Structures are given as C-alpha cells and as structure tokens.
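One chain of protein is taken out of this complex; the other chains stay put.
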Amino acid sequence: MRLALLTDFGTVDPYVAVMKGVLASRTDAAIHDLTHDIPPFDVFGAAWFLATVAPWWPGTIFVCVVDPGVGTSRKIVAMERIRETQLFLAPDNGLLTMIDGDCRAVSVENEALFLPHGSSTFHGRDRFAPVAAALANGVPLDELGPPLTDIVRLDYEPPSYGEDSARGTIVRIDRFGNCITDMEAARVAFPRFALHAGQHVITRSSRTYGEAGDGPFVITGSTGHLEISVANASAAALLQLQRGDRVTVEVVSG
Amino acid sequence: MRLALLTDFGTVDPYVAVMKGVLASRTDAAIHDLTHDIPPFDVFGAAWFLATVAPWWPGTIFVCVVDPGVGTSRKIVAMERIRETQLFLAPDNGLLTMIDGDCRAVSVENEALFLPHGSSTFHGRDRFAPVAAALANGVPLDELGPPLTDIVRLDYEPPSYGEDSARGTIVRIDRFGNCITDMEAARVAFPRFALHAGQHVITRSSRTYGEAGDGPFVITGSTGHLEISVANASAAALLQLQRGDRVTVEVVSG
Partner (left out) sequence: MRLALLTDFGTVDPYVAVMKGVLASRTDAAIHDLTHDIPPFDVFGAAWFLATVAPWWPGTIFVCVVDPGVGTSRKIVAMERIRETQLFLAPDNGLLTMIDGDCRAVSVENEALFLPHGSSTFHGRDRFAPVAAALANGVPLDELGPPLTDIVRLDYEPPSYGEDSARGTIVRIDRFGNCITDMEAARVAFPRFALHAGQHVITRSSRTYGEAGDGPFVITGSTGHLEISVANASAAALLQLQRGDRVTVEVVSG
C-alpha cells in the first residue's frame, strides 16, 4: 500500500522532512504528500480535506497529523475502511469525523512499534511514522493495540434538506475565494431559488466559472456541493463570508 | 514515461491531492511536481514557467492545469513534441504558446478516457488526470481525439534585436526580486550599454550576484537571458518594475 501524508506542519520547519526520513528508511512504499498546509491546529479543516481527498485514493495508508493535544492523554487511532482497503492513522481528536462507511478502529498502544526514547512533543516522528511504515510493510491492524469503539467526533451539524428549503454550512474557503458548502447540489435542484448567506441573497446560478458574468452566483463545485462564487475574484472577500457561516436555500415560486 | 504536474491550485486546497490520487491509482509512472504555485489564472506565467522547465525533462508527460475557462467550450489539447519525446496536456488557452519545435496536436475529446459522471468545474480530476494516466500506460495520442492544427497562442511580442539596440519584455519577477527578461544575452553583447527600464538607466553589469557590489546591475541569468538585479535585495521592489514592462538596451559609444 502507498502512504499519503496530511499535516499542519508546513514545509518551512523540518518536521515533515524528519517524518519522511523515518518512513523512507523503513519502507519501500511510495510516499505522497496530500498537503502540509492545513492551518495550524485546524482539526475541522483537516477532517474536511481528508474526506474530500480520500475517495480518490483506494488502497492507501493515510498518515494524518494535526494534533494540538500531542503528548496529552489523547489516543492515536488506526482505522480500517474495509471496502476501500484504506487505513487511517490519526490523533483521536475528531480528524476522522467525516470518514464514513464500514470501518473498524484500534487504539495505537503497542510501544514496540514506536521509536525508542521518543519525545512527548513529536509523535509524528516517534509514533505515526514508524507505525505507518509497519502497516505498509504488512503488520496487521490488530497488532497495533486494542479495539477502539468510540472514536472522537467533532461537533458538526450535517446539512438538512426539506421540500422547499435546505440548510447547510460553509465548510471551506478555497484559494480562489470560492465559498464551498456541504450542501449536495443534487438535493437542492430548485428551478428558481434564493440563497441566503450573511447579508446577501443570491439568485443567479452558472454551470461554469467562465460563463458566469459579473456578480455573485451559485455553482455546483467539483465535489458535487453548492459553492458561492464570483468569476475571477474572491467571493469570500467581496461578500464577507467565512467558514462556519450558515447558508439557507429557499424555493422561489415562479 | 514520467508525469510532471504544473497547476495554479496551490497545496492549501485539496485539488492537487485529488488529481494525484486519480493518477497514482491508475498508473505506476513516477509523479513529479513542477509547481502548483502559478498565480491563479495566470496563463502567461504558466507558459513561461513551462517553457523554462521543459528542456530539462526529456521523455516526460506534462500535465498543465491553469484553466480559467474550465467548463466552457475551450478545448483540451494534447501535443507531442517529437524530437524530445515529450507530451503536453493543457487547456487550449495559450499555455503551450512558448513550446516550439516539431510538434503535432490533437483535441482531447474521447470521453471513454474521462472519469464517468464528471463535473464541469474540475477537469483536472475528471479529464486531465485519467487521460494523462492513459498516456503513461501507452495509449497512443491519436486515440485521444481528432487532430488540432491551430492551437491558441497568447498575444506576446517576442524580443527584437538591432545592430545598436534591442527591445524586450520583463517576463518574470523571481522570488529574489530579479527581473528576468526574454532578451538573449548572447545577442545583446554590447561592450558598453545603457539599459532603460521604467524610470531607470542601468549601465553596470556583473558576471555573478556575489561580485556585483551595491546598486542595480545587469546579469546573464541561468536561462541565458538578461536579468536586472540588485545583490541581496529585490530589484523589482527597489526599481518599481513589474512583469510586462518593456526594456530597451542601447549601445553606448566609448
């Protein structure tokens, strides 16, 4: 299985380079970077990033280190998603909240797999990397530790859908300033609508960014969710929207 | 053939990680990052970056996604550069303007190679990545679509060279603030010269950054083109120069 890394370490500091050294010197598995640019300590952002990316990486071991509680009593979880033959290694802090399907998890406690003389501040190097290398080399999940039935879940209200309205949340502002919601476009396919976000009401939609013309519009993004956009500009900046803002969509009668 | 990626997606958002998942799960070819830090929508910058990098990557499939027109009627071009055994996959928006030599191109239209149920907003995932993986796995160019004889070219005035003067353009400000022009140093080898850029006239040159001393100077950069530099500082900031500024070099008689 290949390895895929997701951290908030950035690449200015040596943390990622150290982790990769531990991995590369212990396994021949391919090492891929998903991102190291999760905002520091942003577990929600990491959870959303991971959930967006994971469907495209079958047969992969995900090594996820966004870990404000490193060194405290928080556990490390290793979770298998069975149908996709995926393994997720993460602090048990909610990072796996949005990974669904048929899963089973263990608490990573087998110290024989950790680096000796490890620190209490850099589990990425001392625990995550050697355990991930062991998994890549075929160590079975059950050797990592005892079953963990109740992993930590973030307080996150999933979207709700009614007959003539729906409610959701802006879960991400992307690099272009698009405001990505968690509302599935297929379930909000109203012929005419009014989307309420912050102080704004948006009634235009577009199938593409290029054809949208001026002003804000609603578009179905690459993941099939509603996005609020402005062509060649930042919708978030222009409309003063941010992650966590609630969004309502209502039918407008013709 | 190896794969090399060039995008304006950055690594904060999940787009690159998704594209790589599609690639890595479909081909064993090596995947290299050229950059994901092209400024958003900057097709000219991408064209220049690609032209600078391509000579050093023989036998490579370039996957280039800087695509403000995604989802509109713009085509996707796959171009073979025959002598270098290179393949270029890009939106037909001018991104390949500066790739010269003996080339032939097709319009990528074979939907059997795309992901099913694709979006109109993320062709990087739905079209570029699976088509690139197919090329890496040996699918011939002609299976992608019909020949494309007239690919889009950017409006860009190449440099002109006279006996005692030459004109060109600042095509890039690099990370150090060096102002890189498109003028070949070998064709402007005047014994004494005056370079006019913005409000400034520069008459000093240096063979190296380290030996230059104080103040602005002209140097032959790593690609053989004239650059305007200031040792250990940003020439662009100090001289208020930017990309697109025209530059003139004149002989000064002794």
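Labels for the chains are A and B, by order of writing; each one numbers its residues from 1.
Keep this in mind: a residue touches a chain if its C-beta (ideal position, glycine included) is under 8 Å from a C-beta of that chain, and two chains touch if they have at least 3 such contacts.
In this text, all values refer to a predicted model and were calculated from it rather than measured experimentally.
Note on the undisplayed chain: of the listed residues B:160, B:203, B:222 or B:242, the one touching it is B:222. Shown as candidates are A:17, A:201 or A:237; the residue that touches the absent chain is A:17.
On the side of chain A, touch with the chain left out of the figure occurs at residues 9-18, 20-22, 24-25, 31, 40-41, 68-72, 74, 119-122, 125-126. For chain B, the residues in touch with the chain missing from this view are 2, 4, 30, 32-37, 49, 52-53, 56-60, 172, 174-176, 207-211, 219-222, 224, 232.
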